[in-house]
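We show some of the complex, not the whole, and keep each chain where it was.
Letters A and B mark the chains as written, and numbering starts fresh at 1 in each.
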Amino acid sequence: MKDKTAIKTMIEKLKTLKSDGMYLDDFFLTWDKTDDELAAVFQVAEILRAMREANISPKVFSSGLGISNFRDNSTRTRFSFASACNLLGLEVQDLNEEQSQIAHGETVRETANMISFMADVIGIRDDMYIGKGHTYMKQVADAVQEGYDQGVLEQRPTLVNLQCDIDHPTQTMADMLHVIDHFGGVENLKGKKVAMTWAYSPSYGKPLSVPQGVIGLFTRFGMDVVLAHPEGYNVMSEVEEVAKKNAKANGGSYKRVDTMAEAFKDADIVYPKSWAPFAVMEERTKIVEHNDQAGLKELEKRCLLNNAKFKDWTCTEELMATTKDGKALYMHCLPADITGVSCKEGEVEASVFDRYIVPLYKEASYKPYIIAAMIFLARFKDPAAKLEQILEKGKKRIK
Amino acid sequence: MKDKTAIKTMIEKLKTLKSDGMYLDDFFLTWDKTDDELAAVFQVAEILRAMREANISPKVFSSGLGISNFRDNSTRTRFSFASACNLLGLEVQDLNEEQSQIAHGETVRETANMISFMADVIGIRDDMYIGKGHTYMKQVADAVQEGYDQGVLEQRPTLVNLQCDIDHPTQTMADMLHVIDHFGGVENLKGKKVAMTWAYSPSYGKPLSVPQGVIGLFTRFGMDVVLAHPEGYNVMSEVEEVAKKNAKANGGSYKRVDTMAEAFKDADIVYPKSWAPFAVMEERTKIVEHNDQAGLKELEKRCLLNNAKFKDWTCTEELMATTKDGKALYMHCLPADITGVSCKEGEVEASVFDRYIVPLYKEASYKPYIIAAMIFLARFKDPAAKLEQILEKGKKRIK
């Protein structure tokens, strides 16, 4: 546990980062943000965590809503968002589209304003359809901006992407903070090899946002990022371009390989995880648009059959042994499909998963703080000054 | 944004209004309340809004529940209630009747007490069945009063009608506050013409509470209120009696006309909106009581066919041009059925709706403050003194 002096030092470091571009802005994609801005998110997350551990309450809102809109199932992101809002003093109000009048023909613009009269943050998960999620979030953000500009809203709520079709920034930023802490600092990451690989799962249609988010973010830290997947399981080419550009700018590398073996070889970090081929996701979007239930079933069948060809894409002890010193950091966004535990054949062998269970849970534990940091940086112009003020007041979380 | 001095002046004005009858009382229907009481609701709403805009937190409850019970879908009222409770410091707990044991044969009296041990307010929407919603709310209010009198409850929660079969006071009071602000003060409303008119919608069975609420409230401000609807689409005659009585007492007028054209002619305010005929709503209640699914389908079909005869009851640019100076204030409780946007043929032309989108959103923005004001006036015997105290303390909403 860090004491007040240690936290003060952390705040001093935050002051060296230029993050004012985040004020009143949204968080859609990590590659929209500057290096300093990402560093600020990590730094504020660590400060908020240190404060909470020291029983100091960073409750900066006396009232205000944090609105969540989960268009796909969620456990850890739902609770992370709720925890983040609660830590800062916002009350979560879930926009359950089934209980609402949205089905009755409301526009996105209208709904966005109607729920935002007292909202300081809106968190959205919309990851099911390629070409949809990010677009929807942009529409919501534009709508509340318009509402704010026109005097409809007293404050401009910040939009936090809780997973879209392109990126999953609260996940990958938590992943990255875990990596930073695991390797003892961002300065130790240069030259580390990261294997983001596809893995077999008996389910189909898992979003691409995690692999895309990982190659789009991890390439910014001078690491050698390798993406591996069977033929046809491509991710969005635009994101691969981002990864290449990042690698170039930051002194690492990005490449695609055809086997898990090649990806795992000497890797410092492995992230084996299933996803659906981009082409399938595109097709699904069209099928759903036409409400073609038979077509959807057929696609699922076809996709599962295709997946089944690649059951050997699984994270085994044997493969783990080929990583750097045989002990790469195994990562996963959870829940994982564990062979013999949650399914017959899955993404990872049970013994590998079990060995990494504590690091995996720690990886997940950063997410509430990452979300809280994103909100904090969007709502306070001078975050360091605000954090200093919280520290000085020293209000206790548990009295 | 108003400064502290301006807010102080607003509080001074509140002191001139006799609102102590609202203390520990409920809010069912606007016509239960005196003129001073309604004026106090508007005034407290404006003060709370001014405080929030000035970053002053009117959080008067350190803990306590605000219970919501939505027996029909809701977005804006749900979020308005949540916002209001949160602003004052109450935590919303939703009574979801499906997740509860109510199906197992609990009486209204029992449930009302069981959920209210720490409740300061109960908000209910029950607008689907004629003769039911208001009655149910009365039962709940009587039950908690009994519980309070018998020492079961430590406090008497206030009931706020979030829409019943008769009135929708949080909507129409927000509507009215919008009108007051739009015309620069309640003193400018005398002689203004209001057209509350039916409009075609491809859905059936919309509640009557908005048109009823509007004619029951707007007639209290010396305005000339006109209700227009096709033959058979009557509202409750009791409410028309209220409107007539109000008009007589306040120097305006109330009349019913047979065409939109006549209603819109020279109107200062137009409120075109669909609703179901009272007789249909009564029939539906009986059908539902007998759980006659076939009968319900048949009624819906019959009703939609009848509606379709009146597709020309729609708010067009042409009609708008006939209003006072061609620029009457267009109002709607939202969501509206917009021709070519949310439906093929609906209540309003897209160009009209679009032109009024900012005023419409502002209209909606008053609702959280109206609800908060209703709660405030029911929970504090001397609301002005309490508001002065909040102002003096000046606790910040965002620290």
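Here is the rule we use: a contact is a pair of C-beta atoms (placed from the backbone, for glycine too) under 8 Å apart; a residue touches a chain by one contact, two chains touch by 3 or more.
Please read these numbers as outputs of a predicted model, since none were measured by experiment.
Because all chains derive from one sequence, the complete complex can be expressed as a copy number, which is 3 in this file against the 2 shown.
One rule holds for everything that comes next: only the chains that are shown with their structure count from here on.
In whole angstrom, the spacing between the mean C-alpha positions of chain A and chain B is 40. Against chain A, the residues of chain B that register as touching in their complex are 52-53, 57, 59, 70, 73-76, 78-80, 82-83, 86-87, 89, 91-92, 203, 334-335, 337-338, 341-343, 358, 361-362, 364-365, 367-368, 395-399. Across the complex, chain A meets chain B through its residues 59-65, 67, 91, 93, 95, 99-107, 110-111, 113-115, 117-118, 120, 147, 150-154, 379, 386, 389.
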